[in-house]
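Moving on to chain A:
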Amino acid sequence: MTHALTARLAPAEAVAAGRDAGSPSPTGTAETSNTNSKGRRIGEVILDVQNISLRFGGVKALTDISFNVREHEVRAIIGPNGAGKSSMLNCINGVYTPQEGQITFRGQTFKHMNSRQVAEMGVARTFQNLALFKGMSVVDNIMTGRNLKMKTNIFQQAIRWGAAEREEVAHREFVEHIIDFLEIQAHRKTPVGRLPYGLQKRVDLGRALAMEPQVLLLDEPMAGMNVEEKQDMCRFILDVNDEFGTTIVLIEHDMGVVMDISDRVVVLDYGKKIGDGAPDDVRANPDVISAYLGTSH
Partner candidate 1 sequence: MLYRENGQFKTSYRADQQIFPVVQDKVVILGLIAAAFVAVPLLASEYTFRAILIPFLILSMAALGLNILVGYCGQISLGTGAFMAIGAYGAYNFFVRVEGMPLIAALLLGGLCATVVGVLFGIPSLRIKGLYLAVATLAAQFFTDWAFLRIRWFTNDSSSGSVSVAGLNVWGWPVESPAHKYLFCLAFVTLFALMAKNLVRGHIGREWMAMRDMDVAAAVIGIRPVYAKLTAFAVSSFIVGVAGGLWGFIHLGSWEPAAFSVDRSFQLLFMIIIGGLGSIAGSFFGAAFIVLLPIFLDALPSALGIPIDTALASHLTSMVFGALIVFFLIVEPHGIARLWATTREKLRLWPFPH
Partner candidate 2 sequence: KEQFFPLLVYRTGPYAPNGTPWANGKQDYIKMINARDGGINGVKLTFEECETGYATDKGVECYERLKGKGASVIDPQATGITFALTDKVPNDKIPLITLGYGLSASQDGGVFKWNFPLMGSYWTAADILIQHIGKKEGGLDKLKGKKIALVYHDSPFGKEPMPLLEERSRTHGFELLKIPVTAPGVEQKSAWLQVRQQRPDYVLLWGWGVMNSTALKEAQATGYPRDKMYGVWWAGAEPDVKDVGEGAKGYNALNLNTSGQQPKVIQDILKFVHDKGQGTGPKDEVGSVLYTRGVIIQAMAIEAVRRAQERFGKGKVMTGEQVRWGLENLALDDKKLATLGLTGVIRPLSTSCQDHMGSTWARIHTWDGSKWNFSSDWYQADEQIIKPMVKAAADKYAGDKKLTRRAPEDCQS
């Protein structure tokens, strides 16, 4: 049985029209692999974080953190509030520059990166405190994710007729798939500021997906959702992971989710790494229990 997502993301015939103008075909849709979640092929290390330290004045947000992420895996970062999880993501995608340490991405090593380079290399992320473009509609928000791939120049766009329009339509097509996929069709034209919190989170994810990233960094994507919505969200994440082989780095406080869907977990506490390993190992780690999980889990 072909997966629902594959069916939905399969390029429609209309895409052909846009091929010449910056082909927006999703990576990996060619083969409709039937792999289920168990058979995912975890690959080589794609992202390697080495000895990162980050300070803000006197606050040590991160101290000498190292961990790696393998291709296609779902890597969770957990830890108590203020442990430095979000800061870690910010370092990876160039929002913060760590004082020490370096990051290796697909063989290239960086000390400083700017956000644009990171984005160009195929890293996308979502934000903990919704960073959507409030004044824009859902479609436009997601379309911004395609911007890196849109090539027509400003004059062509001013005229629009011709290349610019073809490009626009082709990418719109892609975005529509994401909209269908995230089930937010009804809100297409709504300004995102008006959406309830949970849907905004979905749009945030949609925008990141539109970048067709190789690595997707998710900062608490399921905060403020109920169980059912979390299930949906998990499904989205796993499907992206399965279908496109997108590597996922996930910060989440819901241990149920983390335990169920992640392959490996890093635990941070007060900016230090206190655990790293398979979910079950981490859960059994006494340091982690005392620092984070508490007794009730």
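Behind the choice of candidates: all candidates are chains of the complex that A comes from, given by their letters.
Some points to look at:
Basically, a residue touches a chain if its C-beta (ideal position, glycine included) is under 8 Å from a C-beta of that chain, and two chains touch if they have at least 3 such contacts; residues count from 1.
Bear in mind the structure is a predicted one, so any value in this text is a computation, not a measurement.
Contact annotation for this complex: of the listed candidates 1 or 2, chain A touches only 1. Chain A meets candidate 1 in the complex at residues 14, 93-95, 114-116, 118-120, 124-125, 127, 131-136, 140, 143-148, 150, 152, 154, 157-160, 164-165, 168-169, 172-173, 176, 207-208, 211.
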